[in-house]
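The complex appears here minus one protein chain, its other protein chains still in place.
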Amino acid sequence: MLVVMNRDAVQADVDAVCEAIRALGYEPVPMPGAQRTAVGLVGNDGQVDGSHIAAMAGVAQVLNVSKPYKQVSREWKDEPTVVEIAPGVRIGGDSVAIMAGPCSVESEEQILLAARQVRAAGACALRGGAFKPRSSPYSFQGLGKRGLELLALARAETGLAIVTEAMDDAGAHLVAEYADCIQIGARNMQNYSLLRTVGRIGKPVLLKRGMAATIHDFLLSAEYILAEGNPHVILCERGVRSFDPAVRNLFDLTAIPLVHKMSHLPIVADPSHGTGLRDQVRPMARAALAAGADGLLIEVHPNPDRALSDGAQSMYPQQFADLVAELGPIAAAIGRTLTPAPSVSDVTDRTGHGTGPGTARVAIG
Amino acid sequence: MLVVMNRDAVQADVDAVCEAIRALGYEPVPMPGAQRTAVGLVGNDGQVDGSHIAAMAGVAQVLNVSKPYKQVSREWKDEPTVVEIAPGVRIGGDSVAIMAGPCSVESEEQILLAARQVRAAGACALRGGAFKPRSSPYSFQGLGKRGLELLALARAETGLAIVTEAMDDAGAHLVAEYADCIQIGARNMQNYSLLRTVGRIGKPVLLKRGMAATIHDFLLSAEYILAEGNPHVILCERGVRSFDPAVRNLFDLTAIPLVHKMSHLPIVADPSHGTGLRDQVRPMARAALAAGADGLLIEVHPNPDRALSDGAQSMYPQQFADLVAELGPIAAAIGRTLTPAPSVSDVTDRTGHGTGPGTARVAIG
Amino acid sequence: MLVVMNRDAVQADVDAVCEAIRALGYEPVPMPGAQRTAVGLVGNDGQVDGSHIAAMAGVAQVLNVSKPYKQVSREWKDEPTVVEIAPGVRIGGDSVAIMAGPCSVESEEQILLAARQVRAAGACALRGGAFKPRSSPYSFQGLGKRGLELLALARAETGLAIVTEAMDDAGAHLVAEYADCIQIGARNMQNYSLLRTVGRIGKPVLLKRGMAATIHDFLLSAEYILAEGNPHVILCERGVRSFDPAVRNLFDLTAIPLVHKMSHLPIVADPSHGTGLRDQVRPMARAALAAGADGLLIEVHPNPDRALSDGAQSMYPQQFADLVAELGPIAAAIGRTLTPAPSVSDVTDRTGHGTGPGTARVAIG
Partner (left out) sequence: MLVVMNRDAVQADVDAVCEAIRALGYEPVPMPGAQRTAVGLVGNDGQVDGSHIAAMAGVAQVLNVSKPYKQVSREWKDEPTVVEIAPGVRIGGDSVAIMAGPCSVESEEQILLAARQVRAAGACALRGGAFKPRSSPYSFQGLGKRGLELLALARAETGLAIVTEAMDDAGAHLVAEYADCIQIGARNMQNYSLLRTVGRIGKPVLLKRGMAATIHDFLLSAEYILAEGNPHVILCERGVRSFDPAVRNLFDLTAIPLVHKMSHLPIVADPSHGTGLRDQVRPMARAALAAGADGLLIEVHPNPDRALSDGAQSMYPQQFADLVAELGPIAAAIGRTLTPAPSVSDVTDRTGHGTGPGTARVAIG
């Protein structure tokens, strides 16, 4: 922490700041300059909450030097974390995982067809919502537990790993029983109670960036999960609020290299929510991969024109297949490969998967 | 809903859109123009989820005409709602409620002293956090249930109504037992499970606007509470994300007249979080009142330099008293009055308050 | 400037940073800490452009301590600047100036009627565009020089001071001949050539904040004008870009106390552009005054339903009169008074006004 004084700050102001720093248990180091004095703080192990000093007499600004997150940082662990959400389905490192499927699970027929289609095109995981956070209380809210059962059925048939969202504590425990990876949506990124719960459950978590979350906020939310002893966290960029009504969200791909610089955690990208319109999903999925994403989350629906939610941003199955065909060469150009789909025989091994932290098969590379 | 076609859309495109509207159960009304055709939709009672139409061939844009919220709107109920959180402590209508207190409940001594100070200066309600949502898992998280007990103690002594935050379902039930009004923080504005819970509890709710929530999103979140049968909702503007690092948040006072135009619910303002620095609280509290706020939420700490959280934005007790003295004449200039503090004798009546929806004493004006 | 090193930075990295600081002509002060080293820079008079250091090996962050603006800052000049744009029409200090009029000058009849109406209601200056910056090249662009002549006619009749916008160098010289104060619009806030030109002309300048300008950017643009020797600068908050399509702009009233804290220049507010809709102008004009604005810029049109531009945000004359009646008591509540309109007889003295820097009658309070 560095406290910058005003030019006209008097010695008593500087003394008071030094005293306040000592009251926090640290040592102040005044540095008189040509124009103004600054007071450094020595001896801290992590960030100091000295916000009250910002309002003291003669203080111009308080600059935080240390970061308030620890376990998620590159300084804490230098090698990249690889999260294995199901046997062979690794996210992070050299492999890039394509996770695809409909916005919502709507019926057995729909989800099985979607699973077969995305697997055939090259996906290694199936995404689909059983619990849907909708802005309006009157919109379709998902099939709930029945949706989870249908996702498990799709896994049994195709071998695909299952990623699906939980919206509260009860839902998180239920999702953990059925799925391979618990998704926390953008609206709940700072629902700290829920973050602690999934931290304690111990299963892999896919944490989506909030609508107005800085990278700093995003990493702090991940820290809540790691602080409970669960290191299996995958971050996900899905677009932030924009001033431009032409797009649903502003897809912030620079978040990818930034997270890779600041953290060891893998980060995937969701161009479907990131753009909101099918036409933009193809170029932006390519762009996310080229920017270094460790995976892609893409909405594909067997019949987007009849989708119960997010129809406009869901790809047709053939469009998705064409996209995956483009992604291979781009991955190769930057030294990466697409994660292959798991074989169905692996599913047998997954019986009983998700009953507790002990069963999470996650390798930290 | 209005579907605007591209200039080069062919008749088959228009026909397909008409068919899609019919499939949703409505009647399409094509309107050929000089440059392009538009297709209106007739027969809807509320908003239609026609997002998939946006991506159909020949479609330029889909415009929503109806609003997706109902019960919170002025069109649903024209007269302003007045929420009475404790006997005589009314929010909405002509009276303006000043709610003040420290960011966190820290100790018996601190909260009792704060309660006496803010009551003496003119507040009618005491605010203070027992459960604190902190960006970092390593920051002070509040005293929990002990904090609620201390707030109840402060109420018993001063008669002030109590407003405090809940962060999850269990916390909401606990807060409902001890406090007069359950606050939902900005980070949980779209935590729909929690909104449903406080909707079912039935006690008055103070709902803070999310960091990047549009007014539309904000009203939809309130709709979740009303949809569960709880009409006692107070909205709160507390600043949104800004691109300017010079401020903690961008305090959006235009939200006040906008909400008053679109909804019958009362809206208060929190200049402490809205600005983040004590110096700005005074002018911006005045501005919020002049903009038409139905109440103010202000952080005051007996000793801000020793506060465990948000010290920089907490006012000194004397500053707060000076501010309230300025507020009276401004309220008078726009035909309003400051809500007086309840008398201590009223507290007796509140024994057992908060044990269920049946006990909520809330008047809908 | 403070250079914060990574935790794993080696001594050679620190040495290289010290060397780079010396190459800039300053003295480095390394400060080893428990977790990481920081290197301070001593001896600078103003901000140092050390952006290249941010990308050196082992550097985590470069924090700027000094501000890059000088003459606009409170540290440079502590007492508030009062700009007198016409005899008695002072902006800053205790008096609050109401400047009103139509978006565009449309005809002699329209501008004379508007001038009489706003003067009668209590305005001391007339605003109205002769040169209009319109987003579309096909929109009405203003009457140009003829518009300036009509504004001068309105001044001759009513005594009101004239504020009008210039969009380029030629326009600035023309405006300086006819008007009392040259307005620079939000779109040109960083048009540095134009800022230099109005700096050299020497007449009072009303500088509007850009759509996405931080307070820091805003003050730096004002610095361009002062750096050319023209201290007669009035800042104007007029709303910034918002993510919420419900409003035209996000009116950032906290900018007012912030500017007052950081700079000695006066700042006025424009609730008409700041909100974009007539209904919001009244509460937000009151709010701006309560927040400490040194003046208000309000669009009033004799017949808003027939306005050639910005009809939706222009007030009806009677609405404006009602608003001004509310403003007086609010000003009194915070110890200020509304600037009275100049008498017509003063206009005679203004013959020849605006022919060069020498004639600017501006008092620095």
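Chains: A, B and C, in written order; residue numbering restarts at 1 for each.
Following the convention adopted for this analysis, a contact is a pair of C-beta atoms (placed from the backbone, for glycine too) under 8 Å apart; a residue touches a chain by one contact, two chains touch by 3 or more.
Since the structure is predicted, the reported quantities are computational estimates derived from the model, not experimental observations.
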Only one of C:75, C:149 or C:169 touches the unshown chain, namely C:169
Pick out which of A:27, A:109 or A:279 touches the chain that's been left out of the picture. A:279
The one residue from A:75, A:157 or A:252 touching the chain left out of view is A:252
Take the complete complex as the reference. Which residues in chain A touch the chain that isn't displayed? 212, 214-216, 240-247, 250-254, 256-258, 261, 274-275, 279-280, 283-284, 286-292, 326, 329-330, 332-334
Residues from chain C at the interface with the omitted partner, ascending: 20, 23, 46-47, 49, 51-56, 68-70, 133-140, 167-169, 171, 187-188, 190-194, 210-212, 217, 220, 223-224, 227, 240-241, 277-279, 304-307, 309-314
Interface residues of chain B (partner: the chain not displayed): 2, 4, 6-8, 29, 31, 33-36, 38, 40, 42-45, 61, 63, 65-66, 75, 241-243, 245
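FYI, only the chains that are shown with their structure count from here on.
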So which chain ends up closest to the centre of the protein, judged by Cα positions averaged per chain? B
Quick one: which residues in chain B touch 2 or more of the other chains? 212, 240-241, 279
